[in-house]
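The block underneath contains the structure these notes are about, expressed in C-alpha cells.
What you see is the complex with one protein chain gone and the rest in place.
A and B label the chains in the order they appear, each numbered from 1.
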C-alpha cells in the first residue's frame, strides 16, 4: 500500500495507528520529525515507518521515502472519512433559481441563494450560507457555519472549515474632512482547485479586480487575505498570517504562523517566510526570510548577533581604556 | 458626477472600471497610490482619474482632488449594490416580542430573539442571530452568520460582515487557590452610527460599564476589541489589531495591521500606529508611533539604527586599538 521496504517481521498484525510518544501495542507509528527520534527506542508501537533503515534497529518497520505521506495513506485505511449521505436535508433553504449538481449532500439549515451553482458530489455542512451566483466546484466539502458571499468562485475538491468567510468587502475607505467614506468592492474572489481553507479564515473580495487563490494552496486557521491579493499555486500558509491589500505571494512559498505582509508588495516564488516575520517590501524569492522588517535569514541572524557583540565590545573598550591609562 | 476636470477626449465611451495594472479598453481606471504610477503609461484603460494633470500626458483623463473617492462614485454607478427584497423569509425565526421596523429584509434562517428591535430598512443576512433586546439601527446591513448578543446597541447604517461577534463576555477571571473564577460581564456594547465591522471581528461587552465604538469607526477583519474599550469617532483599524481591556483610542486615529494595545492605557486622538506596533503605555496622540514597545516613530528609527551603528563602532575600536599598540 505504501510501497516501502519491510524490515523485521512482515507478519506482525497492525490494528491501528498511534503517536510515537504514546505508542500502543499492535499499532504502527511513524517518525516524520527528527525532534521525536528520542521516542523511537521506548515506543510500544509494534512497527514504525521511517525513511532511514538505521533508525529501526531490532524493531519491525517499513522504510519509505516520505513517512508522513505513508502514515497518511495508512490513516485513511484504518480510519476512513465519513461518507456523504448524498441527500438534501428538508430544512435546507435552496432558492429555486439555484442549480444543484448530482449526488450533492446538503445538511440541515444550509441556505443557498439565487443563482448559486453547486457542482456534482459537493458536501455542504449544516447552517452554511452560499451567496447569490456563487460557484462551488465538484467534490468540494464545506463544513458547518461557512459563509460564501455573492459571486465567489471556488474550484473543485476544496475543503473549507467552519467559521471561514469568503468574499467579504475589503477595507477600503477614503477620508474627506475627517469622515471615512466607503469604497464599494465590486471585484470578486477566485479560488482554484484543491484549495483548503482553515477555520475562521477570512478572504476579502477585490475592490475592482479579483482576489485570487491559485490551485493547491493550503491556508491554516485565522488567516486574513485582503482585497486584490494573489496567492500563487501550492503555497502553504500557517495560522494567523495576514496579507494586506494587493500583495502577491509567489507560487510554492511558505509562510509561518503570525507572519504578515504589508500592502502592494510582491514576494517571489519558493520563498520561506519564518513565523512572526513582517514583510515590508518586495522580496525576490527562492530564499528564507525572517525578522521585522523581513530580511534574508542570515542577514537577520547577523543583526540578532549585535546583542552578544555589544558585550564583547564593552570588554574590549574596558581593556583599551585601562591600557591607555597605564601607558 | 465626480466634478472633475476632463483632459483629452470628453466623448470617449466608458463601459466599466478596471485596475490600472490590468487596464482594459473602454474602461476607466484611477491612480490612488503612487506605487502604481509605473503602470500609468502601459495601461490599456481608455481613461484615468488622477489628482495631478501632469500624470495624464496624452491619455484621456479626469483630474479630481481625491481619485479614490471619485472611483468609488463610478463603481457605484457601473456596479450597483444588490437591492434588498424588503421581505421576511418564511424560515426566519422571529420572536413574537421582537419589534420589526418598516421595509426590513430578513433572509432565510435568521433568528431574532425576544425584545430585539430592528429599525426601518435594516437588512439581515442568512443565519444571523440577534440576541434578546438588542437594537439594530435603521438602514444597517448585517451579512450572513453574524452574532449579536443580548442588549447590544448598534446605530444606523452599520455594515457588519460575516463571522463577526458582538457582545461576547470579556476575559475577566480572578484566581483563588489556583482556580480561575469567572467575573460576570453585566455591561454592554454600544456602537454609534456609520460603523463598519469586518469578518470574524469580535467585540466583548463591558464588565460593569460599556464597550463603546463611536460614530464612523471602521474596523477591518479579525480585530479583537476587549471589554470596556472605547474607540473614538472616525478611527480606522486594520486587520488583526487587538485592543486589550479598558483602553481608549482617541478619535481619528489609525491602527495598522497586527498592531496591539495593552490594557488600561489611553492613546490620544489623531494617532497613527504603524502595523505590528505594540502600545504598552499611554501615548499623547497627534503623532505616528512604531515598534514594540511603541515609540514616536523617529525615536524608533534611531533605535533601529543601532544595528548599523554597532559595525561602525567596531571599526573605530579596531583602529584605536592598533593606534594604541603602535604608540
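Observations, loosely collected:
Rule of thumb we're sticking to: a contact is a pair of C-beta atoms (placed from the backbone, for glycine too) under 8 Å apart; a residue touches a chain by one contact, two chains touch by 3 or more.
Predicted, not measured: the structure shown is a model, and the values here were computed from it.
Only one residue in the set B:14, B:88 or B:111 touches the chain that does not appear here, and it is B:111. Check A:95, A:132, A:252 or A:302 against the missing chain and you find that the one touching it is A:252. Here one chain is not drawn; of A:109, A:137 or A:209, the residue touching it is A:109. Residues of subunit B that touch the chain left out of the display are 93, 109, 111, 113, 127, 129, 131-132, 145, 147, 149-150, 163-165, 168-169, 171-176, 178-184, 186, 200, 202, 204, 207-209, 222, 224, 226, 228, 240, 242, 244, 258, 260, 262, 264, 278, 292, 303, 306, 309-310, 313, 316-317, 320, 323-324, 327. Touching the omitted chain from subunit A are residues 17-19, 22, 29, 33, 35-36, 66, 68-69, 71-72, 75-76, 78-79, 81-82, 89, 91, 107-109, 125-127, 143-145, 159, 161-163, 196, 198-200, 216, 218, 220-222, 234, 236, 238-240, 252, 257-258, 275-276, 306-307, 310, 313-314, 317, 320-321, 324, 327.
One rule holds in what follows: only the chains that are shown with their structure count from here on.
Taking each chain's centre as the average of its CA atoms, subunit A and subunit B sit 25 Å apart.
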